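One structure is given below, represented as structure tokens, and several questions about it will come after.
Note that one protein chain is taken out, while the other chains of the complex remain in position.
After this line comes chain A, so read on.
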Amino acid sequence: MQIQYQTQRLSLRFFMLMLVLFVVQVIYGMILAAQQVDPTLLQGWLNFNVARAEHLNLGIMWIVCGFIGAIVFVAPLLAKRELVAPWLIKFLFYAVIGIVVWNFFTQFLAERGIAGWWLGQPWLQQGLEYLEAGRIAGLLILVGFLILAFVVLRTFPRVREWNEVHWGLGLGVGALAVVWVFGLFYVARLDLQEYFRWFVVHYWVEGVWEVIHISLIGYFLVLMFKADVKSVGFAVFWGIALVWLSGLIGNAHHYFWIGTPEFWQFWGSLFSALEPLPLVFCFWHIYLDAHTNKRPLENAPAFYFLLGSTVLELVGAGILGFVMTFALTNVWSHGTWVTAGHAHLALFGTFGMLGIAAAYYATPILRKVPQFDPRLGKLGFWLVFIGVLGMAFAFAIGGTVQVYVYRILGLDWFGGDVNRAMGTYKVMLPLFGLVLSTGAGVLAYDLFTLGRRMRPQAAVDAETTPHPATGWRRPLTGFEAGIWLLLMWLFGTIITLGLLSFNLPHVRVAGDPTLPYVLAGVGYPGLLLVTLLFVWRFIASLEARASAPAISPLLRVLPAQG
């Protein structure tokens, strides 16, 4: 396969930048995990809050780089013409680097208490979770989003000719900028500040990013499996509609305890409980679309990551979000490591993996090596996948212990009581973090050097060795996929009940943690294992296609015409 438009090439630099920032971000993650074990580590040089600000901001930045790369790659295809003003996209690339470097330095000012107040605004850094960047960086980021929106919308055909993918991406890049504006004001009241901070954080991930995600996944499925644009369009439409219809008021799940009135508990619990719907929908579609034809996978790593992204969106965002989205469960999980488990699985799983999938799809085409060696990419996938599942486990179980010691027993001495109880899981976190980091390194190395390395003969041989398509490798039926989905929700329900059980007098007053511990101890490992097995099973069934008896050329073309 070849690129059709020269400006698609501009995506490559964003993918490479994404990988660099990803690697730096996980290094910060390892520092944080180590500081959670020993908080005096690097104290005075790189305090936890500065490292955390970098970790969060880089996480957002590399995911956005992945989006930009993917959008720059597909926009000309969708528009059937070159990007307008490619120089703006080149400028955007250097602007992103400039902002990242600037933010790296200004975050350190938090150690001296310097925010750069001027005209009532913090210009250098502002110490709000996820929005740590100061106003200078914030305004530059806004300009960046406007550039992206301008280029994409000017490149696209007239609105009358848009299909659902155009709509998804068009609305997505526009809303990306609009939502960011709510983070650009200093707000003196704490309740109002948090109210608007979640406009950015919640409406980004659960409004805008999910929309961009669902559109890109849909379009990549069209590209990879020649899936029918109409059926993908249907999925994208319902995906977007459900995301917004549930997520708009769903934002209220952040308004339970920030000082806003009680009625939000009703609205938030009700509507955000519906937020997993579009994710189940998208999950189902990747099953259907990957089975529109029976051809072998052409680009295994790209598909691995697309699958990982969709499955982890369901599990990490949908299910682990669902379990703590009710006022009665959130009252316990709120402000503990339980939320961090959700955050990692959802953010890295859904959006991080999408960027990597796009990079794997685009890079071989741009470097003209369609026959690249997929083994490192597959290895990298399994490392980051297992790593992030393990980290979610450590966060979630550690968080459950934290809920008991900190909230039920009310012991608030972290050095003496809380850390002591969470110790095992605090150590487990960097161990799985190391697995994820190794995977990040492997992926970055593979994608940097892809097409510049010799492809060893052994790889070619290994691929052509036939696997029998039976047992674990037999084709996945819709019925079986449904059973897997059901199992995931079963364990999700167990986790929900575990969090609910903290309300029981037996736990809350008598202080017996057995029930919540057992339910969490069954629910989390169950859910994460089912996820791991399902992805393995799905991939095994697709890999077996490579060895299925060669399908006659005629049959191969037929489904593609759909």
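Convention: contacts are C-beta pairs under 8 Å (C-beta built on N, C-alpha and C of every residue); 3 or more make two chains touch, one makes a residue touch a chain; residues count from 1.
FYI, contacts and distances are computed from a predicted model.
A chain of the complex is left out here; the name its UniProt entry carries, from "Polar amino acid ABC transporter permease", "NADH-quinone oxidoreductase subunit F", "Cytochrome C" or "Ni,Fe-hydrogenase III large subunit", is "Cytochrome C".
Of the candidate positions A:Ile258, A:Ala273 or A:Leu288, contact with the unshown chain belongs to A:Ile258. Contact with the chain that does not appear here is found for just one residue of A:Gly138, A:Gly174 or A:Gly233, A:Gly233.
When the omitted chain is restored, the residue from A:Phe91, A:Trp162, A:Trp284 or A:Tyr445 that touches it is A:Trp162.
Touching the omitted chain from chain A are residues 35-36, 39-40, 43-44, 47-50, 52-53, 110-115, 117, 122, 125-129, 132, 160-165, 167, 188-192, 194-195, 197, 222, 228-230, 233-234, 237, 241, 244-245, 248-249, 251-252, 255-265, 267, 331-332, 334-337, 340, 402, 405-418, 420-421, 508-511, 562.
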